[in-house]
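Below is one structure, written out as C-alpha cells; comments come after it.
Shown here: the complex without one of its protein chains, the others still in place.
Note that the chains are named A and B in the order they appear, and that numbering of residues resets to 1 at the start of each chain.
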Amino acid sequence: MDTVLTLLSSFCLLFGSFLCLSGGVGILRFPDFYTRMHAVGVTDTLAAAMILIGLMLQNPDLLVIIKLMMILLMTLFISPAASHALGQAAVLNKLQPLINMNINPLEEDTSAGDKSSKS
Amino acid sequence: MFAVVMLAGIYGLVCASFFVAMDAVDVAFTEASIGAGISTLLMLTTVAMTGRTDHEATHKPLMAFVAVIVTGGLLIYGTFDMPYFGSADAPVHQHVGPHYIYDSIQEIGVPNMVTSVLASYRGFDTFGEVTVIFTAGIGVLALLSVARRPEDDAVMEAINDSMHEKHLILRIVIKTMIPFIVLYAFYVQFHGDYGPGGGFQAGVIFAAGIILYAMLFGLGAARRVITQPVVQMLSALGVLVYGSVGLVSMLNGGSFLDYNVLAADPIAGQHLGILLIELGVGLTVASVMIIIFYSFVGRSQFQKANKGELL
Partner (left out) sequence: MIIAATLAVLVVMILAIIRAVVGPSLYDRILAVNMFGTKTVLLIALLGFVMGRPEFLDIAMVYALINFVSVIGVLRLSDAFNAKHNGPVAEPAKRDS
C-alpha cells in the first residue's frame, strides 16, 4: 500500500513538473500573446493539480490534505477566471492575434503553414 | 509605468518566498498580503489616477544613479561588520531573544511566539503602528474624499445595472469566492495565536475581498454593502478597542497593556488581551484599506465625471 502511494505521488509530481516546464518553455517560445496564454492556461491548472495531488498522497495528516484541497479548488476556480479576464481584456483592447497572412502576405506558403501549425 | 508596478509586485512575491525559505512564516504572510497584494493594487490605482506615462525627466538621472550606487556600496560594506549568518553570539541572540523564546510559553501561553511578542511584549509598539495606519486613513480621507451629490447614487445604480452583463463570468466566480475569502480572513484572525497570522493579515485579506467586490460590481454597489460612515466608524473603533484594553488593564491595577490583570488567571488574561487587541488591529487595518481604496477610486471617477466622460 505504501509503495503504491509513493509511486503514485512520484508519478504525479514528475508529471506536474514536466507540465510546468513545458508551460515555461511555452511562455517564452510561443510567438504571440494568445498562444502564450494557451500555454500558461493549460499548464497552470493541470500542473498545479498534479503537484498538489502528489503532495496530498504523501501526507497522512487530514488537516494538511484539506488545506491542499482548498488550494486546489481555489486554483481551479481562479486560474480559468483570470485567463478569461485577461483574454477578454486583450480582445476588447484590440490586441491583434498574430495571423500570418495578414501580417506577412508576401511570405511563401510553406513558412506560413509551418508557423501556423506551430502555434 | 504599469510594467514598473507589476515588477514591484513580482519583487514582493520574491521577497515573500525568501522569507519562507528563511522560516519566517509570519513575516512572509504579511509580505504576501500587504507587499505583493494591497500595495500593488493601491499603486496601480494611483497610476490610473495620475496617468501612465511620466513626464520628460528634467533632472539629471546620473546624480541619482551615483547616489544609489554609493548608498548600496556603503550598505554592503556595513554588512561586513555584521556577525555571520547563524552565528550564536550575534547581538540579536544575546539581548531579549532567548527570554522571548524560552519563557513566552510559560508567561503568555500562546504557541505562536511571534504573536506573543507582537501583541504582548511589544504591545505598545503595535499600538503605535495601528495609530499610524489610522492616521494614514484620516490623511487619505482629508486629501481625497469627494463630496458626493445625492443624485449620484441613482446614476451609479444605472451604471451598475448596465455593467451587469459585462463581466458575467468573473462576477459569478467572485460571488462564489467571496464567502470563502471572508471565512479565511476570520480563520487567520482567530487562529493567529496558534499558527501564522493575526490582525494585520486578516484585515488585509478581508479588505481584499471587499475590494474585489468593489472592482467588479462598481464602487456604488460596494458602498451600499459597506457604507462609508460604517467604515470610518470601524476604523476608529479598532483603535478604541486597542486603547481601551490598555486602559482597563490600568484600571485593574496593572500597567498600560498589561494583560495579566484582565482575568483571574494571568494566562487567561493574556489570551483575552491578545484576542481583543488582534481584533482591534484587524478592524482598523481592514477598514483603513477599504477607506483608501474607496477614496482613490471615488476620486478617479470624480475626475472622469468632471471631464464629461462616463465611466
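Everything that follows uses one rule, which is that contacts are C-beta pairs under 8 Å (C-beta built on N, C-alpha and C of every residue); 3 or more make two chains touch, one makes a residue touch a chain.
This is a predicted model, so every value here is computed, not measured.
Within the whole complex, the absent chain has one touching residue among B:Leu118, B:Ile211, B:Leu257 or B:Leu283, and that is B:Ile211.
Residues of chain B that touch the chain left out of view are 2-3, 6-7, 9-10, 13, 16-17, 20-21, 23, 25, 28-29, 32-33, 36-37, 40-41, 44-45, 47-48, 52, 170, 174, 177, 181, 184, 188, 195-197, 201, 205, 208, 211-212, 215-216, 300, 304, 309, 311. Although one chain is not shown, part of chain A still touches it, namely residues 9-10, 13-14, 16-18, 20-21, 23-25, 27-28, 33, 36-37, 40, 44, 47-48, 51-52, 54-55, 58-59, 61, 63-64, 67-68, 70-71, 74-75, 78-79, 81-82, 85-86, 89-90, 92-96.
Keep in mind that, in the parts below, only the chains that are shown with their structure count from here on.
The centroid of the Cα atoms in chain A and the matching centroid in chain B are 32 Å apart.
Within the complex formed with chain A, the chain B residues making contact are 167, 169-170, 173-174, 176-177, 180. Touching chain B in their complex are the following residues of chain A: 70, 74, 77-78, 81, 84-85.
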